[in-house]
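With one protein chain withheld, the remaining protein chains of the complex are depicted in position.
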Amino acid sequence: MGATSTETNMADPNATALARYRNDFLKEVEERVEEGPWVKMCMQCGVCAGSCPFGPHWEHSPQKIFMMIRAGKRDEVLRSDSMWMCTSCYNCVVRCPRQLPITQIMHGLATYAHRLGLAPKLQPTRDFSLQFWDNCTRTGRVNELKLTMGVYFKDGLAAGIRKGWEMRRVALGLLKSGRLNPFELFGGHRCKDQKGVAAMLKKAREIEEQRKRAPG
Amino acid sequence: MARKEYAFYPGCSSQLKASASNYLTSVNAMCKTLDVKLTPIPDWNCCGASIGYAGAGELQRHVLNARNFALAEAHLPGQDVVATCAACWLNARESKEKLHGSAQLLADTNEALKEAGLRYEGKADVRHMVEVLIEDFGYDELKKPVVKPLEGVKFAGYVGCQTNRPFGIAGESFENPLYLDKLVETVGGEALTKYDQKVTCCGGALAFSEPEKSQKQIRDIVEAAYDQGADMIVTPCPLCQANVEVYQSEINQRQGTKFAMPVTYYSQLMTVAYGGTAREAGLDGHLIQPVKLQELAAKK
Amino acid sequence: MADNKYAAYLCAGCGLGDAFDLGQTEKIALKEGKMHVVRRHDFLCSAAGVQTIRDDIEREGVTHVLVAACSRRAKTEAFRFPAVAMARANLREGVLWVVAEGSAHDEVRQEMADDYVRMGCAELKKMKLPAGNPDAATNRRILVVGGGMSGLTAAIEAADTGYDVVVVERQGALGGWAQRIWKRTPFRAPYAEPQDTGIVDLVDRVTAHPRIRVHLDATVAETAGAPGRFKVKIARESGGVTEEEVGAIVQATGFSTYDPAKLPALGGGAPHVVDQAGLEALAGAAAGGAIRRADGKAVASVVFVQCAGQRDDTGTHLPYCSGHCCATSIKQAMYFKDANPDVDTVVLYTDLRIPGMGEDFYRSAQRKGVTFTKGTVSRVESAGDACRVTFRDLILDEEAVVDADLVVLATGQVPNSGVDIDLPDDDATKAQQVSILNLNYRQGKDLPHLRHGFSDSHFICFPYETRRTGIYAAGPVRRPMDMAQATEDATGAALKAIQALENAALARAAHPRAGDLSYPIVRLEGCTQCKRCTVECPFGAIDEDERRFPVFNESRCRRCGTCMGACPVRVISFENYSVDTVGSQIKAVDMPDEFSEKPRILLLACENDAYPALDMAGMARTGYSAFVRAIPVRCLGSVNTIWITDALNAGYDGVMMMGCRKGDDYQCHFVKGSELAHYRMGKIDDTLKQLGLETERVVTHEVAITDGARVARLIDDYVAQINEIGMSPMKGFG
Partner (left out) sequence: MTKPIATGQTILVVGGGISGMTAALEAAECGRQVVLVEREPALGGRTGRLYRYFPKMCHPTCGLEINLRRLKGNPNVQVLTMAEVVGIEGRRGDYRARIRIRPRYVNERCTACGDCARAVDAEVPNAHNYGLDRVRGVYLPHPMAYPQRYVIDPSLVGSADAGKAKAACRYDAIDLDMREETIELHIGAVVWATGWKPYDATLIHPYGYGRFPNVVTSVEFERLADPAGPTAGRLLRPSDGREAKDIAFIQCAGSRDENHLRHCSRICCMASLKQTRYVREAWGDDAKSTIYYIDLRVIDRFEDFYQSVRKDPAVRFVKSKPARIAQDAATGNPVIHGVDTEGYHRYAATHDLVVLAIGMEPEANGLALPDDVVRDSSGFIEGSADGGQIGAGSSASPLDVNRSVQSATAAALRAIKVIHQTAAAES
């Protein structure tokens, strides 16, 4: 019994979360999502919705997502690709009359959705975000070329070559202007103490996992 | 002994042959003139950028930034950390404020830092290069070394997002910050103060993942510059610079526009105005040549 | 009478001396005006000028003063001579500043000025310095009806200020609603938590106060008299009546809650559905612990339905918003959250109405985890052991349901305001209404209602102006309100009560003619018992005796003169304002013959708005015809039709009347004066026809104080119209 439940824990964080919070999605968000406790403070004025540069491309505006969270629409929210549209421009944050850290909440919700395996599978920003993090943490610094290639080739070799071809003008231009270095593919910039960086990040992840498991 | 010394946080894009390497070049030249000593933080690491979130957790981002602070405190005690990249500055400052706001978070961070043999004391402050210029020098001081006023060159000051929000520079308005225009005027250029896209988002990192949506933003930014009769755009942010310059060819391809609007850094303007060469100003690092600036730089 | 000495003072300042032949005007004042003393001064409002007048009063025994200078609204500090009767001829704003410049107009300008001096002299001759009602009543106690938060506040504030108070409470104990609620909405920073009502302490202070006498289980069986001399019969439930004499009354009879049973669709009357009052009872029982339903189940989820039976435009329920309910639901949601943060609390609202610092209270509730959902509830029904609330979520734009152990309906406040005296006596609802004050007034038993049964004032600038002098409504009986507003309101009402009895003791009028010592004097021997005055008095000041003669109650009277205007036999007058003081002015005007092509227009202007508007025209140098002769009246309601007929007989070519707006949003300071004037003038057409005159010769306008430019236009247009019609045929026959 205990064993199986721990198995489900390992197997499916989503199931665990569901089991833990049943229908109290607001509480779940407050305890598990970065800046989640702010969600309840929204007064539905909608200034964030109108302030977002990618607003026209959203299915749900931030203020609406906050309302959905209160209404317990867990699946709709976590499977939504709306928060992935955040460009981190902070317009919503500086205009919010309740001073909600909306950008961070959007990032937090996206991260949480991703960790529960609910984020839209083919969400391009999700992929890029993961690749970026992976890229910059592997050596401690961003390797722009590898990052770019990674993005291009995420859908396989053919697609990568096509994308690369489309972007050849850009690539060439950067190359000529000395802002892109082909040899980055073989090494490139890096932190000396990569081990230390890796270790501290691992530790940080562990601490965070443990905190989220036992909130407060 | 230099006039001012700072712990320098160049950030990934400003490295040699990286997308903003010419930014770094011009910053170095500018600082030389102003007698500012920038000592790079030894073995600094990436700030995680805003876009790193899905992979990163909250704590991991803070730990990344805390590491840079810790290194600065250890090796360059008493010096403010200065970033030239908007994202580096924003993320570092955001982490600093969060860590100062929560003892728990600070403790956790240091516990993680221990793995790298470091400790964050919370002493060092982080500032953007533009803040340093405006607050530590001031427009009058910055004007003094000008030998080649950028007369007759029209600049659309494109501030973008992350040097502007949520923290802002020198307490200026988020909707209509004027510092970039003032810097332009300081070096004798013509600031197009009616330019109305100065704080429009260029799409940021989503220029990669959502190119069409981002390029719509970029199109607005460039078009408005043309409407104002700008010779070039000037910006304080490497990602803004890259996005707005690099994708013009794409937009031309896709939408049949004929954009060729140069996008420069404030530091390049100042370097040229201070008598620096095109190379010192990193003017060779552009896809769209800032001709008028290059001509000025060439003038004896 | 014999020793009256009349004096006229002509000012030559502000260009008057240059514009007019004051020498001629002096002669007129002497000969026609029959003034004993006539003086001219180059700068009459200067210390020196004023001193000459003072000297004449003190040394020469002058008793009546005419100041022929600027408007009666100007230089009032300088021209203040309380010991004498005074009239003012408005030569500056009324003539010099409105009649076109240039010698072409010298003649008419001079005529206008001379006429105003003639009129001033004539008025003065008929005036007496008001002596004040000799038998002013001086009772200085205050009756407070209602022993709730409002009533007790009024009582304690008045008592602490040194006045004796009598409190009448219908229930067996003091405290009203306040002692039936668990906690109150915060009224002080930080506006974050529900607060103790403080009612227990207040009740103790009132009960212990040496100046306060309390009658419990008691109601007001009859109220007779007037400010300074009310006689109140207080009936005890147990039987038996006590009589108390008081000088003024505060009515703080509060509200009842709207009956939830009238809201079946919202589950009104169903199990596990309560109104806010019901929830307060449950909270009181829980005393800070877990709140349980009637069936003992601890509530794990609760839904608050705002505006239940309120803001209803279908005419079925309450049309208004009770104002306090949003904050009250927030407070009640906190009851649950404070006892157990895991209780699910949802507030369903359409507009969250928590003005001022209520915003902090709202934030505090959100911080505690109260969920606010903008939606309109269509149905509340039982669902097993719980309730199911069906609503439209206006943000998510979808139909939604939420289940809850308990549903709280935010129903509204219904005022306990007694009988709606404006309803016809045969009205069914009126028959069921129980009077609060049982006034023995000719015009009805209670304070007139304003709207939706509340006894509020109609005036924005003067919220305490009820239509019954010396009786002030306070708290939710006047307007829906929360406890903080009610205590503020009650304190204000206490002041007005004190003020009313202090004024009554000095025979002074209450607002808006505060301090006026004149009062209506009636020659009963001439009265025909037509009852117009008793019916039309806007303030119910006049009763009738058994012989149906009018009985004036001076301290209820506001001195508007509506009775004077109503009286067909003209037996009602004030010492300084009467049918004669105005009539004689009308007759005093020098009437040119019909061939002169100089029409004369009489303008009767309300002194509150129309006359200031005329001044404003003058100050802006907006000219108007020199053929008009303006007379300020206290209110158009005081205009007696005899003035019109006299004017027409005297050969005036037209009569204009300017008064305040009437109707629902009336601006008449005496409530009905303007309305009555219009009504009366509607009837004057017959008179005109009898005289063989065109009906256009009498016109009435509604004028606002801001209409400076407009009044000038109205005058000029009218003069043009009269020129069309031609001169009055009555000239020379007057």
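We call the chains A, B and C, going by the order they appear; numbering starts again at 1 in every chain.
As a convention for this text, a contact is a pair of C-beta atoms (placed from the backbone, for glycine too) under 8 Å apart; a residue touches a chain by one contact, two chains touch by 3 or more.
Note that this is a predicted model, so its numbers are computed, not measured.
The absent chain, not drawn in this view, touches the displayed chains A, B, C throughout the complex.
Although one chain is not drawn, the whole complex shows that of C:177, C:304 or C:454 it is C:454 that touches it.
Only one of C:323, C:599 or C:673 touches the chain withheld from this view, namely C:323.
When the missing chain is restored to the complex, the residue among C:32, C:106 or C:160 that touches it is C:160. For the chain left out of this panel, the touching residue among C:3, C:665, C:686 or C:724 is C:665. Within the whole complex, the absent chain has one touching residue among A:98, A:138 or A:154, and that is A:98. One chain of the complex is left out; on chain B, the residues touching it are 173-176, 196.
Although one chain is not shown, part of chain A still touches it, namely residues 43-51, 55-56, 60-61, 63-64, 91, 94-95, 97-99. One chain is missing from the display, and on chain C it is touched by residues 13-15, 43, 45-46, 70, 73-77, 157, 160-162, 188-191, 311, 313, 319-323, 351-360, 374, 394-395, 397, 451-452, 454, 456, 458-464, 479-481, 485, 488-489, 491-492, 494-496, 498-499, 502-503, 511-512, 514-515, 608-609, 612, 616, 619-620, 660-661, 665, 667, 669, 704-706, 708-709.
FYI, only the chains that are shown with their structure count from here on.
Interchain contacts link the chains end to end along an open line, per the touch definition above.
Across the assembly, the chain pair joined by the most C-beta contact pairs is A-B. Distance from per-chain Cα centroids to the pooled protein Cα centroid is smallest for C.
Separation between the centroids of chain B and chain C, computed from CA atoms only, is 67 Å. Put simply, the C-alpha centre of chain A and that of chain C have 65 angstrom between them.
Within chain A, no positions touching two or more other chains are listed. Across the assembly, chain C contributes no residue in contact with two or more other chains. Every residue of chain A that touches chain B in the complex is listed here, in rising order: 34, 53-54, 57, 85, 87-91, 93-95, 103, 107-108, 110-111, 114, 119, 124-130, 132-134, 136-137, 140-142, 144, 148, 151, 167, 169-170, 173-174, 176-181, 184, 189, 191-193, 196-197, 199-205, 207-208, 211. Listed in rising order, the residues of chain B touching chain A in the complex are 12-13, 15-22, 43-46, 48-60, 62-64, 67, 108-109, 111-118, 161-162, 165-166, 174, 200-201, 203-206, 208-210, 213-214, 217, 246-247, 249-250, 253, 284-287. Interface residues of chain C facing chain A in the complex, by the touch rule stated above, are 362-363, 366-367, 369, 371-374, 393, 395-396, 400.
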